[in-house]
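The complex appears here minus one protein chain, its other protein chains still in place.
Each chain carries a letter (A and B) given by its place in the written order, and its residues are counted from 1.
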Amino acid sequence: MAEVALNHDAAVAAGPPKLRRRSALRALLAQPKVVFAGGFIVLLILLALFAPVIAPHDPLDQDLLSGTLPPAGFAGAQPGYWLGTDDLGRDVLSRLIYGTRVALTVAFVAAFAAALLGTVLGLFAGFYGGAVDAIVSRLVEIWMAFPPVLLSILIVAIMGSGVRSVIVAIAIIDWTRFARVVRAETMAQAKADYVVAARVLGFGRLAILFREILPNVAPVLLALVTLEMGIAVIVEAILSFVGLSVSSDTPTWGGMIAQGRQIIYQAWWVFAAPLAALFATVLAFNQLGDGLRRALDPVMQR
Amino acid sequence: MAEALIDARAVVVAYAARRQFLSKAAPPRPVLHGVDLTIARGETVGIVGESGSGKTTLGRALIGLLRPVSGSIRFDGREIAELGEAAMRPLRRRMQMIFQDPMSSLNPRRTIGRTLTAPLLLHGLVDNRAAARRRIEMTLERVGLPASVLARYPHELSGGQRQRVGIARAVVLAPDFVLADEIVSGLDVSTQAQVLKLLGELKREMNLSMALISHDLSVVRAVCDRVYVLSQGRVVEQGRCDLVFDHPQDAYTRTLLDAIPLPVIDPTWLDRQAPGAAA
Partner (left out) sequence: MTEQLLSIVHLSAVSARDGNAPVLRDVSLSVARGEVHGLVGESGAGKSTIAKAILGILPGGIRITQGTIKLGGRDLLALGAHARRRLLGAEVSLIPQDPLTALNPARRIGAQLTDGLRLWRGLSARDAQTRALALLDDVQMREPARVMRAYPHELSGGMRQRVLIAAAFALDPKLVIADEPTTALDTTVQKQILRLIRAMQERHGTSVIFVTHNLGVVAQICDRATLLYMGKVMEQGTTRDLIEVPHHPYTQAVMAACPRYDRPGQELEPIPDAVLATCRAEVMAFDRAGVSHG
């Protein structure tokens, strides 16, 4: 009988020719979203790291004689100022490049911190239920009752402005997003038979939570983290815009947008350039999340 | 009768009622009202009954996944009804389960290899991964799967292959008792015949005790030594398969038997009520 079964299954196994066991790297490179969005973000990281080398000018260098120069290709443009200059004669491109430093720091650190806090609480709430769940759920509800902008202004006001305060504010406000989604997903996964199977096999609660359930929550989490990175970039820009982020002599995209808005009729590019950078970065983070999920999630590789 | 491996007495299991917002929690709803059941070593027992009669609940109580409200469940002489989760864990290896839906019972984001290796290492049945792999490959061969499935994810297998993986996962730990809950009801007849035949062989080779939950009495008769008929949380009839199937004493058992559609042309079957059964 064993032969019968073997032959039958060999036939099944031999059925459709499938590519499998690709290395993770190959899988990543096969995803256009990962290649393009990821490439863009790697580029941003390089710009942030090597800003002093790459930027054609000192971002703080004022040159009132060459104020509001338009970008290259427009009438009145001057060579060397690819994206033109602002009303104080500072090079927009260089400021943009230095601006990636704050944007990326905030994106990575704040999103990671919010994700960590929210995921841990969400996992425990969803898995243990009962009192743990009640406490976390109430906390989330109370938290969400505060208007986020007010809360962030409050936090920054208490901690003083600066990148660190912005990060703390984003993490403290946005962990609820993670907690809610992860809790719901964990509850759904905890009902699946494979969790019962793990219990039958003798695994302990924590092993089940972190080794069985977490990998199945990870795809949702990954999407959420990249989304949050985009959000963090925007929030930082907003806080800069209202002057609550970093001191005005550190170039940030939000600060540039705020400044550009005031001179939009004289020099639209001062407004448009950081806005475009912001938009592209947020889009890249979102696309990267989607691409990573497609490339790395075994279930999505059908 | 041979020495009992599982001996359940007057088992009562209740589920907590849903709690409505702000209202007092309703008392738990009992779904097993005092069930007695024994399974000898090497014996295969069928548990049959209609949907909602409590078969799954009984099975899960037997392997300590649900805690009875009252009653006793002895496994190899040891009382397990009172054991907590942690105290149960060392016993887990000895009582395994095969699930109805092999897809949802396998972690979708784990390869079959990892799914099978982890429990072996957990229970210290092997010293290292290489030994685990040898043992798993032997088991796979025994259940008729190629070693190539180890690198695959559950969704990359056919239904029959997944069910074999489920069986492999249960028997690789060399348990004393295996609970099989509706494991063939989703399979086509040919795969069903393969799986049942395999289970029968494994049972004999490993001297396994088994509880086979099924609503298909034909399947139970083909595999089991004794059968328990469950109705609304109570055992209404039990005994050797030949006796129960050929001379059912309880009207409910007759209804169950008569409800099985056999592959024979019988124009009266559909409208027929079981003789002596209540309408």
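The rule is simple: a contact is a pair of C-beta atoms (placed from the backbone, for glycine too) under 8 Å apart; a residue touches a chain by one contact, two chains touch by 3 or more.
These numbers were taken from a predicted model, which means no experiment stands behind them.
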Touch as defined at the start, partner being the missing chain; which of B:132, B:167, B:187 or B:235 qualifies? B:187
In the complete assembly, which of B:32, B:45, B:132 or B:217 touches the absent chain? B:217
The missing chain sits against subunit B at residues 18, 49-53, 56, 158-160, 185-194, 196-197, 215-222, 241-242, 245-246, 255-266, 269-271
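One rule holds in what follows: only the chains that are shown with their structure count from here on.
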Could you work out how far the Cα centre of subunit A sits from that of subunit B, in whole Å? 46
Residues on subunit A engaged by subunit B in the complex (per definition of touch): 1-2, 4-6, 8-10, 12-13, 18, 20-21, 192-194, 196-205, 211-212, 215-216, 218, 297-299, 302
Which stretch or stretches of subunit B touch subunit A in the complex? 63, 65, 85-86, 89-90, 92-93, 95-97, 99-101, 104-111, 118-119, 122-123, 141-146, 148-149, 151-153, 155-156, 158, 160-161, 164, 169, 173, 194, 197-198, 201
